[in-house]
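Excluded from the complex is one protein chain; the other protein chains are retained at their positions.
Presenting chain A:
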Amino acid sequence: MRAPDNPVFAKGDVLLAVENVSLGFGGVKALTDVSFDIRKSEIRAIIGPNGAGKTSMLNCINGFYYPTEGRITFKGVKRPKMRPYEAARGGIARTFQNVALFKSMSTLDNIMAGRSIKMDSNFFWQLFRHGPAMKEEVAHRRFVEEIIDFLEIQHIRKTPVGRLPYGLQKRVELGRALAMEPELLLLDEPMAGMNLEEKEDMSRFILEVNQQYGTTIALIEHDMGVVMDLSDRVVVLEYGRKIADGTPSEVKGDQRVIDAYLGVAH
C-alpha cells in the first residue's frame, strides 16, 4: 500500500469541515449546530455519553443522512445530497458499531469485496474469468494479501467470517475498509466489546494505518484511555451539541466534559 499523495491536501490541511450542522428527525434533534474539522493525517476522536449523536455525526459524514441545516465540506468542496455509495467512491470508508461483515464470505472475499470500487473489468471478461478479469483479480488479490499480512490475519484467510470470534471480525472489518484505500476512515467503536489484548492490537493497527499510509481517521470510542492515547484531537458531544474540542489533555480538564461524564451535583 502507498499513501495517496495529494499535493493540495498535505498533512495538517483541513480535509473535512463540519459547519453548523443540525440533524433532526421530525421533532427529535439528533445534532444541533455542531462545527468541527478533521485535518489531513490526524486521528480525530468523537466522544460523548450514550445518545450524544456520535453515530449520527458519522452517518452525516458518509452520506447516509443529509444534515437538515449547515454544511459539510470534504476536500474543500461542499457535499451535495448524495447516496452513501457516492461518498464511498469519494474516498470515505467506515466500519460499524455492530460488525457488518458479509457473513457467508471468507475473510479474503470480504476484503476483496472492499476492492469492488477499484475493479472495472467489464461483464464480458467476467463471464469468462479470463484476460483482463483474471489479471485484475490477481492484481487486487496481491493488494488484499498485503492488508491481510498487515493485520496479521493470514491464518483465517479462507474461513467464512461468520465463524470467527468477535475480535477477529472487527479486524477483518478494518481490513475491508482499508481495501478501499480511503482518504478518510471512519471507525465506529472499533474496540467495543474487546478484551485488553485485542484492544492493544487494534490500537496498534489504527496507529500504524495512520502513520504508514497517512490515512486520516475519525473514531468514536468509549474507552477513555484509548481515546486519550490514540487521538490527536478530540471533539466531545452531549445531547447533540458540541461541548468541547481540543487536544486530549485540554478536553480532559474541561469542566463541562467532566460534568457530562460524571454528572453534576444538584
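To be clear about the criterion, a residue touches a chain if its C-beta (ideal position, glycine included) is under 8 Å from a C-beta of that chain, and two chains touch if they have at least 3 such contacts; residues count from 1.
Simple rule for what comes next: contacts and distances are computed from a predicted model.
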Among "Citrate lyase acyl carrier protein", "Branched-chain amino acid transport system permease protein", "Aldehyde dehydrogenase family protein" or "ATP synthase subunit b", the UniProt name of the subunit that does not appear here: "Branched-chain amino acid transport system permease protein"
Residue among A:Met180, A:Val235 or A:Val257 touching the omitted chain: A:Met180
Of A:Asp33, A:Asp109, A:Glu198 or A:Asp232, the residue in touch with the unshown chain: A:Asp109
Residue among A:Val14, A:Met119 or A:Met224 touching the omitted chain: A:Met119
Residue, one of A:Cys60, A:Ala93, A:Leu174 or A:Val209, that touches the chain absent here: A:Ala93
Interface with the undisplayed chain - residues on chain A: 62, 64, 83-85, 87-89, 93-94, 96, 100-105, 109, 112-114, 116-117, 119, 121, 123, 126-129, 133-134, 136-138, 141-142, 145, 176-177, 180
